[in-house]
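Note that one protein chain of the assembly has been removed; the remaining protein chains are unaltered in position.
Labels run A, B and C following the written order; every chain starts at residue 1.
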Amino acid sequence: MKVKVGINGYGTIGKRVAWAVNKQDDMEIVGVTKTRPSYESSTALREGHPLYAAHAEDQENFDKAGVKTQGTLDDLLGKADVIVDCTPGGFGEKYRPIYEKAGVKCIFQGGEAHEMAGVSFNALANYHEAWGAPSVRVVSCNTTGLVRTLFPLQQAFGVQKVFASLVRRAADPADKKGGALNAVEPSLKLPTHHGPDVKTIMHGLDIQTMAVVTPTTLMHVHCIVAELKSTVTEKDVLDTWSSSPRVKLISGKDGVKNTGQIMELAKDLGRARGDLMDIAVWKDGVKVVGNTLYYYQAIHQESDVVPENVDCIRSMMKLEKDNLASIERTDKAIGLR
Amino acid sequence: MKVKVGINGYGTIGKRVAWAVNKQDDMEIVGVTKTRPSYESSTALREGHPLYAAHAEDQENFDKAGVKTQGTLDDLLGKADVIVDCTPGGFGEKYRPIYEKAGVKCIFQGGEAHEMAGVSFNALANYHEAWGAPSVRVVSCNTTGLVRTLFPLQQAFGVQKVFASLVRRAADPADKKGGALNAVEPSLKLPTHHGPDVKTIMHGLDIQTMAVVTPTTLMHVHCIVAELKSTVTEKDVLDTWSSSPRVKLISGKDGVKNTGQIMELAKDLGRARGDLMDIAVWKDGVKVVGNTLYYYQAIHQESDVVPENVDCIRSMMKLEKDNLASIERTDKAIGLR
Amino acid sequence: MKVKVGINGYGTIGKRVAWAVNKQDDMEIVGVTKTRPSYESSTALREGHPLYAAHAEDQENFDKAGVKTQGTLDDLLGKADVIVDCTPGGFGEKYRPIYEKAGVKCIFQGGEAHEMAGVSFNALANYHEAWGAPSVRVVSCNTTGLVRTLFPLQQAFGVQKVFASLVRRAADPADKKGGALNAVEPSLKLPTHHGPDVKTIMHGLDIQTMAVVTPTTLMHVHCIVAELKSTVTEKDVLDTWSSSPRVKLISGKDGVKNTGQIMELAKDLGRARGDLMDIAVWKDGVKVVGNTLYYYQAIHQESDVVPENVDCIRSMMKLEKDNLASIERTDKAIGLR
Partner (left out) sequence: MKVKVGINGYGTIGKRVAWAVNKQDDMEIVGVTKTRPSYESSTALREGHPLYAAHAEDQENFDKAGVKTQGTLDDLLGKADVIVDCTPGGFGEKYRPIYEKAGVKCIFQGGEAHEMAGVSFNALANYHEAWGAPSVRVVSCNTTGLVRTLFPLQQAFGVQKVFASLVRRAADPADKKGGALNAVEPSLKLPTHHGPDVKTIMHGLDIQTMAVVTPTTLMHVHCIVAELKSTVTEKDVLDTWSSSPRVKLISGKDGVKNTGQIMELAKDLGRARGDLMDIAVWKDGVKVVGNTLYYYQAIHQESDVVPENVDCIRSMMKLEKDNLASIERTDKAIGLR
C-alpha cells in the first residue's frame, strides 16, 4: 500500500512536490489544496490531483468559477497519512494545530522556524533524525544548498570554519512581488539566519553568512570560503562532490558561465519543468589556497528542496532505512539520474 | 522513407527544430553542426544527433576537447534532403551558395532577407507557396506572431489596416548579449521592418509597426490595433482565435497577467523545455470599439517558429498537401494538442 | 508678498515641487509634511523647509527620533495660501475635505480622479481653466507628456485621431515596490485610462491608448501614431516642437539611443537631481507617411509635472495672466532655459 500524501498549498513548491511524489512507487498524492481557482488549480486537475479548498470560506471562489472541489483541507486530512505544508512562509505555524488535531504527520518548508517542527531535515546529512517523527521541517533552498556541498566536505576532510555570502534572487520568475528592480539590498541583520539554519542540520558547524538581494529571478549564487581540517587539492574536492548526490558540476569552459545558462542546461538535460534540483557548482571556480577552499554554487530556489520532501516522507513513514537508498530511489524516479 | 533533415547551427532555434523533427514520423535528423564543443554539443550527442563541425577549421576545437564528430557541414550536406539553416541572422546568405552547390533544399530563419530565400513562409497563411520550393524563409518570431492572429481575422472579417507596437525582449534567457540593463530603446528607423515582413506573407496588408527594446528576457509583447472590415463583437474575435491553430487564449483573471506567468503556465502545461510555441493572447485584454479591435499578444521568441519549420519541410518536400493536416500532425507529435 | 505654499507629502514629487517653488520669486514654501522621520525628512530640513507631521499620531515617530516638527498638517494649513497634495494616489480624496474646511486652495496630482478636483491642468494647453479655481488637478506624468507634444500639433496642423502605446517603467529608481522583475505586463482593461485623461485637457480629442509595464525604472516611452488634418513634413513637425515649451528634441545619432542615455544627458546638462522635466522626443524617430505621424517620446515620471505645479499655483492664485509668460518664468528659475 502506498503512503497517502496531501499537499496544503499547491503553488511553486507544492506543485513540484506533488509531481515528484506521484512519480514514486511507494507514495501517492491523495489531494492538494488551493485558496482560489487559477491556472494553477487547472494544473492540479490536469495532473489528476483531487482538488480541495484550503478553507471552508474559499469554497465560494471555486463555486463561482464552476470549479469542482472534493471538500476542504479538513476532508483532505481525513484521507492523508502525511501532509506536506507548502503554504507561504510563516503560515505553517497557524496550520500546525490543525494537522496535529487530525493526527496527520506533517512536513513544513524552510520558511518556518526550526523550533516549530522540532526536526530539520536534509536527506544526505541527517535522514535518520526524521525517522518516524510526527513533524519535520525541510530546510530552505539556500540551507539545502549549503548542506549539500558542505556535508560531503566535512565527511571527507573536516571543516574548521565556513563563511558564505549569499547573492539572492529577488523573486521567483512568475512572481509579481520582489525586490527593487535595479538595486541591490543587503540583509542588514547580521549574521543572517542562514548560518544558524545550517546548524539545525550540521550541528556545531562554525559558519557565518551575509546576504544581498539582487534583481534577478533565476537562482541564488553562493560565494563560499571553507577552511578545511586537512590539506586538499582542487581535484580531491571535485572528486568528493562528483560522488555526492544532488551536486552537479558545471563548467564555464563549456559555456555555462551564468545562471541563465545553467537554467538552459537544465532544459537541455530534459529535466521536468526545466528545473535543476541539484546544486550547481562551477568546476573552474573552485580554488584551494593552503587549507582554504573557495567555491561558487548556484541554487534553483524553486526546486532543490523537492526531492528532500520525498525522502523526508520516507523517513517519517519508515519506508526506507538507508538514506542513500532513498535518495537513489527518489532521484531515479524523477529523472535526476 | 523519412525525409532526411540536417541542421546547420545547433543553438537556440536549431536544437528545438531538431527535437521537433525527430518527433515526426515522416522526417528525421541526420546531423547537426556546431562550431565548437560546449554544453549544447553535449546536448546534441545526448539527443542522438550525429554531430558535425560547421567548418573544416572548427574540427580542431572538437579534437582538442576529445569530442568525436562525423565530419563537416559538407559531409552532412551529402546526407541530407533538406538543411535547416539556424545560423545567426545574416549568416544564411553566406551559406546559401554552399547549400545550392550541394543540391540540397534549404530553409532559412527570419534573420535573413526575404529576397535571399525567394519565398517567406507561415504554415497557416501561405503553406502552398513553399510547395516544392528549393529555398524558403520561415519568418521571424514576431512576424510569425503577427500572422498567426491577423490571418484568421482577415479570413473571418477582413482587415482594413493594422498598427502594432512591439515591446521586444532584449535578449534570450541564456544570452549574454542584449540591450541596456535598465533602459528602454526604441527602433528609430521607422516604419520598422516588421510591417513589410508581415507583407511577405499577407501580401497587400496595410500594416505599420513601431518597436522598443525592453530589459526582459522572456517574451515579446505586441500592442495591436486592427481596423476590421466588418462589425464584430469581442466574442466573435475570440471564437475565431479559439479555432485557429497555435493561438492560445490566456486570462489575467486566471492569474496569467504577465509574461513570467505565461512561461510558468507553459511549464504547468508540461510543454517540452517550458516553451510556448503558440501565440498567447489575453482574452480579457481584447476590446472592440466600433470596427477597431485592440489586443495584446505575447510571443515566445525561442520557440514559436519551431513547428513552422516542420511544416515548411513538409511543403517543400511535398509530404502533405493540406496545410491544416500538416499543422495538426506537427502539433500532435510535439505535444501542442 | 509671496504666495505661501505648503506641501502635503514630501516624497518623490513633493520634494521636487518644494524645490521648484522656492526657486520662484513670487511664491515660497511655508512647510512640508512627512509621516515619519527618514533621510527625506532630513532633506526637508537641510533645504530649509519647516517640517510638519502629517497627522497628530505621526508626531510620536518624530519625537522618538528626536526630530523637531512645527506641528501637524492642520498647523501648516493655517499658514498656507495653497497646499500641493503630493500624497500617494487616491489619498487626495481623503484630504480634500480637510483642505476645504481650512479654506486653503489645493492642487492634486495625477493619481487622483479628474472629477474630484473639477479642473485638470496643463500649463500650455489650458492654463486659463485653473484661473482662480479653488482646487485643480495637475495631470499625471504620462498625460502631461502626451499633451506636451499633441497640443502643439493640434494648434499647428489639427489632429484627427491619436493612438498611443505606453511602455511604462515599473517603479521609480528608489522604489522598492514595482512590477515583476523580468516580465512584461499589459494593462488589460482597455482602453486604458490615459486616453480619457488626455481628454480632460484636450477636450474632444479622438485618442485611444494601450499600455504595458516593463522592468525598468528610468522613464516611460510612448509609441505614438497621430493622424493629422493637414499634410506635413517631418521638418514641419520638428519645427513645431522646437518652439514648444518643455519638449526636448534628442537624437540617436548623437548617442542618445535609450532612456539610460537620456538620463545621462540630463546630468550632462547640469539639471538639478539629473531630472529631465522636458518631454524627450527622438528627432530621428519621427516619420510621416501621408497624413500620419509616427513618433517616440520618453517621459521622466519623477519630474515632468513639477513645473506644471508651479504654473498651476500662478493660475489659481492669479499671479500671471499669460500662460507662456508663466512657463518662461518657471523654467528660467529652475534652469530649464
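Simple rule for what comes next: contacts are C-beta pairs under 8 Å (C-beta built on N, C-alpha and C of every residue); 3 or more make two chains touch, one makes a residue touch a chain.
Note that the coordinates shown come from a computational prediction; the quantities given were computed from them, not determined experimentally.
Here the missing chain is touched by one residue of B:L181, B:V289 or B:L324, and it is B:L181. When the omitted chain is restored, the residue from A:V225, A:L238 or A:L319 that touches it is A:V225. Screening A:G78, A:P196, A:G252 or A:G335 for touch with the missing chain picks out A:G252.
Between the chain not shown and the residues A:Q24, A:S135, A:T200 or A:T216, the one that touches is A:T216.
Touching the missing chain, out of A:P134, A:G270, A:G285 or A:G335, is residue A:G285. On the side of subunit B, touch with the chain left out of the figure occurs at residues 170-171, 173-176, 178-183, 185, 215-217.
With the whole complex as reference, residues 15, 37-40, 42-43, 46, 173-176, 181-182, 217-218, 250, 254-258, 260-261, 263-265, 267-269, 273-274 of subunit C touch the missing chain.
Although one chain is not displayed, subunit A still touches it through residues 163, 165, 167, 169, 179-180, 182-186, 188, 190-191, 208, 210-219, 221, 223, 225, 252, 257-261, 282, 284-287, 289, 292, 294, 296, 298.
Going forward, only the chains that are shown with their structure count from here on.
Chain contacts: subunit C has residues 179-180, 182-183, 185, 215-217 touching two or more partner chains.
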